[in-house]
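Here the complex is missing one protein chain, while the rest keep their positions.
Entry: chain A
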Amino acid sequence: MHRVGSAGNASNSTRPRKEKRFTYVLNDADDTKHCAGVNCLAVLKSQSSDGDDYLFTGSRDGTLKRWALGDDSVSCSATFESHIDWVNDVVLAGDTLVSCSSDTTVKTWNCLSDGTCTRTLHQHSDYVLCLSAADKNSNIVASGGLGGEVFIWDIEAALTPVAKSVDSMEEDSSNGMIASANPGLPITSLRSIGSNSNISLHTSQTHGYSPIAAKGHKESVYALAMNESGSLLVSGGTEKVLRVWDARTGAKNMKLRGHTDNIRALLLDPTGRFCLSGSSDSMIRLWDLGQQRCVHSYAVHTDSVWALASTPTFSHVYSGGRDLSLYLTDLATRESLLLCTKEHPILQMALQDDNIWIATTDSSVHRWQAEGHNPQKVFERGGSFLAGNLSFTRARASLEGSTPVPVYKEPSLTIPGIPGIVQHKILNNRRHVLTKDTAGFVKLWEITRGIVVEDYGKVSFEEKKEELFEMVSVPAWCTMDTRLGCLSVHLESPQCFSAEMYATDFNISGASEEVKINLAQETLRGLLTHWMAKRRQRSGSRLSVNGDVPSSKDVSIRTHTHSRIEVDDGAENHNAMVHPSFEFSTDSPPSIITEGSHGGPWRKKITDLDGTEDEKDFPWWCLDCVLNGRMPLRENTKCSFYLQPCEGSNAQVLTQGKLSAPRILRINKVVNYVIEKIVLDKVPVDGSNSEHTFVSGVAAGQSQLSTLGDGSFRSGLKSWQKLKPSIEILCNNQVLSPEMSLATVRAYIWKKPEDLVLNYRVMQHN
């Protein structure tokens, strides 16, 4: 299991960093829908009376979307893609959309743009969970998260480009700030590897903007709220206390106790005098910050309260949470009303005039009637109850069967989502992955092309898994997770280069039998083909493919120090066509995720890569593979084995020593080898045929470990074809199918850690 938290943890530079990881995300063809739960919402009211309102949604799928809201229609008008983990919260600061994520960053976007990230604020060292903006001071935004980190940002100042850095390299303007905040940057760029003198240049960029830190939280912060002028900030979290801060200085004002569990939602009235809090103890509390005390507690929910929204006058509160229910409560009379019940826990809400948008752990978003301007109207319909002030009162009431009937049965508008993937199984061939989504649909993906190859519908995942079992053994060249609701495939060097297949298995016409394909290399080429094409176009004559690109030069410096680099036999063709079996769809292009360098991690669709991306953001091994066709030496692509006659068989002993062959070598090749040895046994070995060097090697007694290459049987077979005896290969007394690979025999038939022993016997001719 990988650790999400550490992926962007830039401040942790004392530990030796591993090689960077490369990830790609398989997107659904429908780009206008979220494919995981929606964590957050924000409504942008149109400035003019006839203009559209907009809704912004931030999802666990890592993207944000903008929706143009008509009266009874809604359409997706932009996708904001750059976060590499869950988007946890979103606020509008004027025209700037601010989002935060479990990738530890806060990102800014022009809210009406086509979705380009304008800035990555890389100050947090753990998940950023919540944001709060000052309504009347659109510059001020606060961010809070795990580890108790809370920062107050002046967004305008943060967006001002930093003066050009000392380094003349094309560093995009987002670098200086991070360097200033985290003096100990991880040194992972290509240039730094090549030359130590560059390191100081990066870290010396200490000028730039730093946010105000609200220091003093002992535990994680799960909720924030700010008053409209941006002078007051309230925070809550697992410490179970409400902390009030001066947002201009980060100084502590007070600490208020009352809740008995995590505080998950906070609201401040415009003046900053009253505060509402929702907690995992299932209570809503109203605090008078002037009097520094809790003035009301409302037992409305039967489980954790995760979301709060108030009417413009702060007279009523909408609340939702783990109990799937949305309540409206009159803060003064304590009357409460169940507005609707959902199928999923409620995560956040946003009012739009008389409607309320509700985000849940489902990928769809619904709009419900709410009468925000005149909440009293809903109460007139009856069915309200009086909120108690002890947490168990509601639980007891619902146990006694007095569950209120929701006022609204159906949402007035729905933004549909795609069911997210919740379960996955990598099949034995390591190219196919069986998935199951929240709707119960089971699909088969081909991850080297990024497409669904089979949709089985609603069937049993476990049964399908059994049915698709194949007795093959391929090294685990990638790892996978589904936290984004879709498949994320992670590649790490050197283990990602451990899986090979024969080209003939892909039905590549004209390919000779021996040509092997490295799954990771071809996948990387498939993913980066658009980037390479754009890069070539951009550089034109300035850069040749293998020429003086600073990075590739440094890569070669690196390779000198790294003695175990194996140049692939296809090196000279490394920019050749992408194999059709590794061609990723352009209709639903996957996105790539890189841990980035000092600009922070980012994510982009492969078709949106325009060649301007900083090469330092890609792992060096990944560039070395696609640009130079080089891969680190892989140790486990070979398999050692003994070849012995069957017990009781009168077949002659061919070799005493240990043989070595590619793991993927098929048993039929071993059959051929045995035939060749038997038939050619007395025939003098043609010394000029390099294919047979292994024979002389053994004969000379120089090496006990001879190499059984794939090319060993190319020649000389035809002449004695008619004499060809029938040979059977056995392992553990089991006759092997000619299609099996050595790795498969080892994994499923031999099943021992020792070197594989194969036996052969001659079949009688009829």
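Everything below uses one rule, namely that contacts are C-beta pairs under 8 Å (C-beta built on N, C-alpha and C of every residue); 3 or more make two chains touch, one makes a residue touch a chain; residues count from 1.
The criterion applied here is as follows: contacts and distances are computed from a predicted model.
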The complex's invisible chain, by UniProt name, from "Vacuolar sorting protein 9 domain isoform 3", "DNA replication complex GINS protein SLD5", "ubiquitinyl hydrolase 1" or "N-acetyltransferase domain-containing protein": "ubiquitinyl hydrolase 1"
Option from A:322, A:342 or A:634 whose C-beta touches the chain left out: A:322
Sole contact to the chain not displayed, among A:105, A:120, A:280 or A:302: A:280
Hidden-chain contact residue, picked from the options A:27, A:59, A:82 or A:304: A:304
Listed residues A:115, A:345 or A:450, member touching the removed chain: A:345
Contacting the left-out chain in the complete assembly, out of A:23, A:57, A:102 or A:302: A:102
Full-complex contact with the absent chain, from A:248, A:425, A:483 or A:677: A:483
Chain A, residues in touch with the chain not shown (by the definition above): 1, 3-6, 85-86, 102, 126, 146-147, 219-220, 222, 238, 262, 280, 303-304, 322, 345, 361, 422, 481-483
